[in-house]
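The complex appears here without one of its protein chains, the remainder shown in place.
Letters A and B mark the chains as written, and numbering starts fresh at 1 in each.
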Amino acid sequence: MLENAYLVPLLPAISFVVILLFGKRVKGGSAVHWVGITAVGVSFVLSLVIAVQWISRTDDAASAADHGTEEVHVEDEGHSEETDTHEEGLGFGSSDLGSGTLLGAAEEDDHGSVVADPVIEQITWLQIGGVEHKAGTYVDGLSAILLVVVSTVALLVHIYSSEYVRGDRRYVHYYAFLSLFTASMLFFVLSSSILQMIVGWELVGVCSFALIGHWWEDGANSNAALKAFLTNRVGDIGLLIGMVTLFFATGTFDIFTINDMIAHGLVRHFLLVVAATCLVAAAMSKSGQFPLHTWLPDAMAGPTPVSALIHAATMVVAGVYMIARLYPVFYEGFAIKTSSINLLALVGGFTALMAAALAFVQWDIKKVLAYSTVSQLGYMVMALGVGAWTAAVFHLFTHALFKAGLFLGAGSVSHSAGHTFDIREMGGLKKHMPTTYRTFVICSLALAGIFPFAGFWSKDEILLGSLEGQQNGYPLMLIFGCAVAAMTAAYMTRVIWYTFHGEFRGELHHHGGGHDPVETHTEEHHAEPHESPKAITIPLIILAAGAVLAGLANLPGPVVEVFGADGFAHRLQTYAEPSNFLGPLGIIHPDPSLVMALVGLALAVGGAVVTYLFFWKNMGPHGLTERNVLARKGRTLLENKYYLDHLYENVIVAFVKWPLAKAAYWFNQNVLDKIVDTAGESARDGGQWVYTHIDQAVVDGAVNGAGTAAGASGEGLRVIQSGKVQGYGALLFGATAVLAIIFMIVI
Amino acid sequence: MLVNQFLLLGAFLFCTGVYGVLARRNAVMVLMSIELMLNAVNINLLTFGYLHNAVSGQVFALFIIAVAAAEVAVGLAIILLIYRNRASINVDELDLMRG
Partner (left out) sequence: MEATGSNAWLISLAVFLPLLGALVMMAIPKEEEDLHKLIALASSLAALIAGVFILARFDYDNAGTLQFVVDKSWIDVINSRYIIALDGLSLPMFMLSLVVVPLCIIYSWDHIPEPGNAKAFLILLLVLATGMNGTFVAHDLILFFVFFEVVLLPMYFLIGVWGGPERKYASLKFFLFTLFGSALMILSFLALFFLSDVQTFDMRILPEAAAGIHSTTAIWIFGGMFMGFGIKVPMFPFHTWLPDAHTQAPTVGSVILAAVLLKLGTYGFIRIAIPILPEAAAEWAPWIGLLAVIGIIYGALGCLAQTDMKRLIAFSSVAHMGYVMLGISTLTDFGMNAAVFGMVAHGLITGMLFFIAGSVKERYHTLEISRLGGLLVSAPRLGWILGFASMASLGLPGLAGFWGEFPAILAAYQPADGLPVETFRTYMVIAALGTVLAAGYLLWMYQRTSFGEPSEEWADTEIDDVGTFEWIAWTPFLLAIVVFGVYPNLLFSVTDDAVVNIADIVAKSTGG
C-alpha cells in the first residue's frame, strides 16, 4: 500500500467528479452523500493500512539496523521494482535516489531511534530544459499521520453533514466540494515535490473559498470567502518566492533531495534564510498566524462542518505541515539549534497569545473556537520554532481531533438551539443535550490541557520543548506558552458557561436568526432545545474518544515505565520524525520533566478555576470594563481585533481598489490613450493641414490649373472645329506644310 | 532628268488635287480632287520605284488604285445619301460635326 498511496487522494477525487456530473441525476441529489462517504471511507481504511505498514516498515528497519546489516535495503520493495502499473501508463519511474553515500537504508540518529527511508513513487510532471521534474507520493511517518488525521476527520464530517446540511439547496455542490477538498488535502499531504505542494496548497484554498461562500446569496458570506482567498494569496507570494529560492538553492523540486542536501550542509545558508522567511509568510496566511490571521474567524461564515474540517482540523494546519515537511530549511535557516529566539517561534508565540486574548471577547461560539484555533496553530508554529518537531506534529494530531469535536459540537448546539451561534442566546443546554454537552466538555478539557486528555500531553511537550530548547532554551516562548495555557482553559470555561449552564436565553421560533442560514428541514418547531440525531452525535462521540485517547500516541518515557510498557514511549517520535534529516542536523530531544508537566497543568486548572469562580460563583471583578478606562480601552482594542481588519480593508485594499486602480486607469485613459489619440488627432490635423494647404492649394491647384487650361484651350480650339470638312482639310494641309518646312529646315 | 519631270508632274497633280479639295464646294468635285491627289502619289511611288529599282513602289501603286476605287465607290454612295437627305451636295452646308 505504501507504493500505491496515490489511491488515497484519487478516490475522493473520483467521488468529486461523480458527484459533480451525476449527483443531481440520482434522487435529485438527496443520496449524494453516500458517494462521498464511501470514497472517503475507503480512503480512511487505506490511510490506516498505510500507517500500519509504515510502522512495521520502521520496525523492520530498526531490527535490521540492530542486526548490523546496514545494507539491507528496506526500500527495495518500493524503489527498485519497476512499478509501471500506475495511472495511464505515464511511466511511473521509481525515484532514483540511490546515491548511497547520502542515504543508507536506515540511519541512526543520536538517540538511537531508526527511521526507514520514505517510500517515494513519482512520475514526470514537467520537463523543462531537458530536466524532468517529478511529482508523486511521498510516504513517511509524517504523511502517514496526516493521512490518518485528514481522512478520519473528513469521514466524520461527511457523515455529520448528511444530517447537518440535509435539504440544503446546494447539497450536491456541498458534497462535491467536500470531496474535492479531501482529495486536495490528501494530495497535498502526499506531495513529493515542492511544486506539488504549491498545487495542493492552492487547491485546498480554492475549496475553502467555495465552501466558505457556500451560501453566497448573502453578501457577508461571499465577502468572507473573498477575504480568505485574497489573504491566502498574499501569503502565497511568500510561498512562491520561497519555493523558487529553494529550487535554485538546491536545483530540484524534490522534497527528499532538498531535505537531504540541507541535512548534509550542501546549501548556502543565506538562501535558506531567504527561503525560510518567505515560507513563514506563506504559513502565516494559511495557518492563520499574526498578522495574516484575520481571514480565519471570518471564514466561520461557512457551514459548521466545513469549519470543523477545513478551518480547524486540516487545511489550516497545512502551513504547519509544510514547515514540518521542509523542517531542515527552517532548522538551518533560522539556526534553531543555537538561537534562543527566532522568527518562527516569535510569530507562533505571539499569535498564540494575542489570539487567545481575542477569544475572550467573542460572543459567537464559532469565533471563539476560531480564535482558539489560531492560538493553537500559533502553539504548533512556536513548537516548530523552538525545535520541538515531534511536539508540533503531536499537537497537530491531537488538536485536529478535539477541535473538530468542538466545532461539530458547536454545530450540534446551533442545530437545536435555533440556528444561532451567539452564546448570549444559548444557556442551559446541558440538560437538553447531554451527549453534546459531555463530548463538548471532554474536548474542551483536552484543548485546555487537563490531565489525562490528549491536549495535556501534546501541550506539555511543547512547553518542555520551549523550556529546554535545543542548545539554548527559549524563555520568552515558555512565558508565552504558559500564559496561553492558562488563557485557553479560561476562555473555554467561559464558553461552556454561556452555552450549557444557566438558563436558556434563546428564542426557538425564529429561524435563520444566526448567520448560518441552513435551510431547515425540521419544519416542526420544537418547544425546547433537543438532542441532535445520531448522524451528528456519533461523530461527536468518536472525536471525544479521540480527544481522550490521542495522547497515547506519544507518551513520555517515565509515564509508560510506570505501567511497565517501555517500548510504548515516544511512538510518534519514533515513527514520524524524519531523523535521517534531523539526525545529521543534530536535533535534540528534551528529557521529560515532571515539574514542567505539573506547572502546565496547574496553569490550565488555575485558568479554569478562576473563570469558574467568576461565572458560577459570581466572584471577582464583574463589570470591570465599565469602571476602569484602561480595561475598557483594552476591551475595545480586542473587540476591534487590534484594528487589523480596519488596516487591511479600509486602508490597503481600499487604496489599491480605489485611488491606485483608478489612477492607473486614469493614466491609461488620459495619458497613454491621450498620447495615442493626440498622435492620431495631430496626425489627422496634420493631414488636414496638408490637405488644405498643400493638397488643395498646390497639388490640386496644379491639377485644377491644368483642367482650367485644358478648358480654355478647348474653348479656343472649338473655333477651329467648324464641322466643315474643308476647314479640316486646310488645317491638315497647313499643318503638314509647316511640319514639312520644319522637317526640311532641321534636315 | 526623267525622274524630275515625273516628280514635277506628281507635284502638279497633287497641288491641283489639294486646291480642288479646299476650294470646290461640290462634293463630287472634292472627291475627284482626292482622286487626283492619290494618283499624284501613285506617280511618285512609281517614279521612286523606278529610281531605286524596287518593285514595291509598283505594288503600292496597285494597292492604292484598288483602294481608291473602293473609296470612290463608298464616297459616291455617301454623297448620294447626303443628297437624298439634304437635297444638296454643297460641302459648306454639311457641318454636322461642328464642335
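Keep this in mind: a contact is a pair of C-beta atoms (placed from the backbone, for glycine too) under 8 Å apart; a residue touches a chain by one contact, two chains touch by 3 or more.
The shown structure was predicted, so the numbers you read here are calculated from the model rather than taken from an experiment.
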{"item": "Visible chains in contact with the missing one", "value": "A"}
{"item": "From A:Glu3, A:Asp140, A:Glu202 or A:Glu577, residue that would touch the chain that is not displayed", "value": "A:Glu202"}
{"item": "From A:Ala31, A:Val45, A:Val609 or A:Ala664, residue that would touch the chain that is not displayed", "value": "A:Ala664"}
{"item": "Where the missing chain touches chain A, by residue", "value": "90, 124-130, 195, 198-203, 206, 209, 213, 216-219, 222-223, 226, 229-230, 233-234, 236-237, 240-241, 244-245, 247-248, 653, 656-657, 660-666, 668, 672-673, 676, 680"}
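Please note the rule applied: only the chains that are shown with their structure count from here on.
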{"item": "Residue numbers on chain A that touch chain B, as the complex places them", "value": "717-718, 721-726, 729-730, 733"}
{"item": "Complex contacts: residues of chain B adjacent to chain A", "value": "18, 21-22, 30, 91-92, 94-99"}
